[in-house]
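All protein chains but one are shown at their positions in the complex.
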Amino acid sequence: MATRYGDIPELIRASTVDEAAAELARLGEDGEVIAGGTWVMLGPLYRRPTRMHYVAVGHLEELRHIDAGGGSIGAAATHTDLAALDGELAVLAQAARGTPTAIGNVATVAGNLCASPYPAADLVPALLVLDATVEVAAGSERSELPLSEFLAGERPQPGTLVTRCVTHAPTGSRSRYERLTVRRGGEEAVASVALSVDFDGEVVASARVAFGSVEELSARCPQAEQELTGKPLSEESAAAAGEAVAAQMEARDGLDAPGWYRLKVLPALVKRAARQLTGS
Amino acid sequence: MTVAIGDSSPRIDGEAKVRGTALYGIDYEEPHYLHGKILRSTVPAGRITKLDTSEAVKIPGVLAVVTAEDVPGRWGHVTVDQPVFATDVVRYEGEPIAAVAAETWNQARAALRAIVLEIEPLEVLGTMQEAMAEGARLLHPGWESYRNHFNTPREGNLAAIVDLRRGDIDAAFAKANHVIEDEFEVQRHHQASIEPRVCTARFENGRYVIHTSTQWPFNVRDGTAGYLGVRTSDVRIVVPTVGGGFGGKLIPTLEPAAALLARRSGRPVKLVNTRKEEFLSGCPRENAVVRVASAVTSDGEILGHRSEVLMDNGAYGGEQPVVAGLAPLMLCSNYRMGAISHTTKLVYTNTPPTGPFRGVLATYCNFALERHADHIANELGIDRREFRLRNIYVDGDESATGQRLEGVAFSDALERLDEVVPWPGLGARRHPYQGVGIACTVWNTNSMPSGASVKLNEDGTATLISSATEIGTGAVAQGLPQIVAAELGLDAGDVVVSRPDTDLAAYDGGAQGGRTMFMAGEAVLGAAREVRDQVLDAAALKLEADRGDLELADGVARVAGAPDRQVSLAAVARAELFRAGPVTGAGRHTHPPVSFDTGCVTGSVMTTFTGASYHVHLAEVEVDPETGEVTILRYAVAQDVGKILNPQAIRGQIYGGVIQGVGYALFEDLRLDEGICLDWGFASYRLPTALDVPPIDVVLLEAEDPVGPHGAKGVAEAPIIPVAAAIANAVSDAIGKPINSIPITPFTVLEALNA
Partner (left out) sequence: MAHALTVNGRDVEVEVPPFYPLAVVLREELGLIGTKTGCFEGRCGACVVIVNGRTVASCLYPVALAEGAVVRTVEGLADSDERLSDLQRAVLEHGGVQCGVCTPGVLMTLTNLLETNPAPAEDEVRSALSGNLCRCTGYQGIVEAALSVAGGAS
């Protein structure tokens, strides 16, 4: 109950995205974005430092906007908002559905990207296989950078605001997210896999694979992608992809699961995802 | 409609609970109350070298700061070993060191931060192995000087030692065709009631009045008085609506500190545990090691049984020395075992004190016993169910302590269960990685005494005055008023039940061990019968009828078969006021003594079964060999309840107990590392969710108890007991490898598969 009476003095409700960006630029290290609030409110319990000022953006329609056709996902779109996506973006919807409703109703895309350390963030691997870029506003400047680059930096970058993600999945590609939990649900994945594949007939023309919760930070896995490419998607190729990644990852030990276990289950997870994609 | 025994009579607290108006301990406030907070140790072992509260008391709004200096006494349910606040030595992470009370929560927190505390670390005895090692530091160097209410054997870091010897164990093992041995290990298991422990105390006319979320008001009264060194009657416990207990709210925890703060500050003080404090201080079910060895013949007769249980007591005894005494009764049980040799050791460690949780040690004694039974059967090539049928208790068999058992419902339960889920039999064709397991258990109904009174109100309704405590089971919200209503011919809504209050109602042994319907129910029945007697006498006079011809139903007394000759209970109550005085009855009940072989056991105060009930559980599982995930395909329960009083409430207890057992079997695990609690929130301590629930079939059996009201026995506690065993037997069957520890996480399954 450390947060009960609030150690944080100020919440600034921005009325436009530009205003939010300007506020954050002005506040610099003293400020941070708040959208759904879950990460910030849990901060004191986990002894994470809090800022002096928070700029609320969750209510800004522009930031919640999703243009599925154009692959644009507003930074403040919630897990619930994502849950209806399909087609190339199905992986994002599946990733979003793992979160219990009352949290998924407020937890946002940018929250998932900026929360750190948070290896189990479901949306990250899903966005990685969609080749997403992240649009960031720094004051009046806007820039776009690849998600992997964004993840490698300080998160959130002080003085900035994530405004949206843009996905770049090949048209007609199919995608799938598989998460493994100890209980049947209601918890973070102990390991997850996101898979996006486009087919040339039966054959995998290109594949994108990313893993969540295994290492400290989710990442794409080129070796696994190579194992899947140029042949039909099968149990064997999926297992090989899982083994390829397991062979080179250093999994984290956590209270939720031992590291060796996360690696051990990767082939099975890729197989599950592949089975869903091929409908077998 | 007049309520009958056997109806699913509704909860009298139901509407308030679904409207959100029920007043729980966390909701209860007194005018101008202060916010209390407790300073807890952050290290598991150390010597307090400095404790300075002088700055804390200067903080504006802070009205009281208390430490061990203010309350030097100790208390203990069995061994008087526990102080309210650590004196010179800290023995576990989370141990209270000081407490403050202030006008606001923020001021209370500031006061805690202003207390200067320095602790010189001591070697941490974080495991039983460390505490039992040759020459280990004593957790309680003065253990010999502690008072022990039952004079149970102790020795150094062993808080209790229980021994049972029957028959010639050496001869049995010498004669055996096979000796089969197993070792089992189980984790800590937290009650995790959704409402944390909470209380509000005030000091008034020299007495402490405490509203607290407890399962056993009289125990909290006695314990609080013991800690504070006052008469028990100087403490009054009142119980608001309780948000779950499961054993975690039986003993005093926050109450003595709150009482002291209230006295020092002159204001009411409320103390609420955070979820983290719940995990740190909250007497979970102990981690334990169980070793068993059986001497058996080739056709599966058990000639002798040796066993040892090591229970982790944590830093202080609590109720655990009593619980320890149950070990031989539960581990050397179910089956005719020939000669028995058993030892249980309860071990002090630098960890949070452990305590009672639904089913106490039976959950893991049964896990060990029933896994062991499967091992024996498999080793001898006997079908596992057949092995049980050959050896299981039948009428006239003796328990481990030599108690002669009658009304044994095991065979019946096995048979009825087989009708619901036919046992596949030895060598039956199966799907790979699917398995089935059964587990049997006999269980006790707690027989602590109870008193109650019932009064007939002048409008024809009745009020039940009792300190039996509703913790969610429905025993008080459904069962007790149902007994009154059925006896007096009233509607369910016509019985009002008082709040538990140690000033007003007779002693009650608490909401524990399935005893409320069994023991309080009998006392209530006695009270209701006295009222019934008075009503019948008065009605017979009024109706000029023979008492024997009268019946009570629909709120009236009437001549059976002559509906026009009736008088309302309201009229009876009013008329009686001035004829003989108010209509009121009192009941009291204690269990008659049970005979057993008194010479066979030492260190135990729980030597016999009362209200013994019989249970068989079955689990069908599927294991994913790649991920180690266990899916419970189907679950079935055959439970002897003595007499079905309220089917809906019984089903609720069985479902709830089984799901807690599923959590225990598969993932709940309160982990410690060198005395430091790793799981202190619901992020890593996994409670079962609605997705973890298998389909459950329930078969109820009625082997009536000679003592319980209408033949009823305890119902609520047992459903958790055989679950871990049934699931572990099924998983072992599915993977062809023994699973001898819980929880059976996907990690342990993969480890077992790859072993």
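For clarity, chains are labelled A and B in written order, and residue numbers in each chain start from 1.
Keep in mind that, in the parts below, a residue touches a chain if its C-beta (ideal position, glycine included) is under 8 Å from a C-beta of that chain, and two chains touch if they have at least 3 such contacts.
Quick caveat, the model's predicted, so the values are computed rather than measured.
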Problem - Shown chains touched by the chain that is not drawn here - result: A, B
Fill in the blank from the handout: The listed residue (B:L389, B:A580 or B:L691) that touches the chain absent from the view is B:L691
Fill in the blank from the handout: Out of B:I471, B:A492, B:A506 or B:V616, only one touches the absent chain, namely B:I471
Fill in the blank from the handout: Filtering B:A225, B:I659, B:A728 or B:I742 for touch with the omitted chain leaves B:I659
Fill in the blank from the handout: Where subunit B meets the chain that is not shown, the residues are 8, 10-11, 13-15, 17-24, 26-27, 191-196, 241-246, 274-275, 471-474, 648-649, 651-652, 654-660, 681-683, 687, 689-691, 693, 696
Fill in the blank from the handout: Where subunit A meets the left-out chain, the residues are 1-11, 13, 34, 36-38, 40-42, 45, 56, 58-59, 80, 100-103, 105-106, 184-186
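Convention: only the chains that are shown with their structure count from here on.
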Completion exercise
Cα centroid separation, subunit A vs subunit B, in Å, comes to 43
Handout entry: Complex contacts: residues of subunit A adjacent to subunit B
Key = 1-2, 4-5, 45, 180, 182-187, 255-258, 261, 264-265, 267-269, 271
Exercise for the section: State the interface residues of subunit B toward subunit A in the complex, per the touch definition above. Expected result: 104-106, 272, 274-276, 624, 626-629, 666-667, 671, 678-679, 681, 684, 686, 688-689, 691-692, 745-747, 750
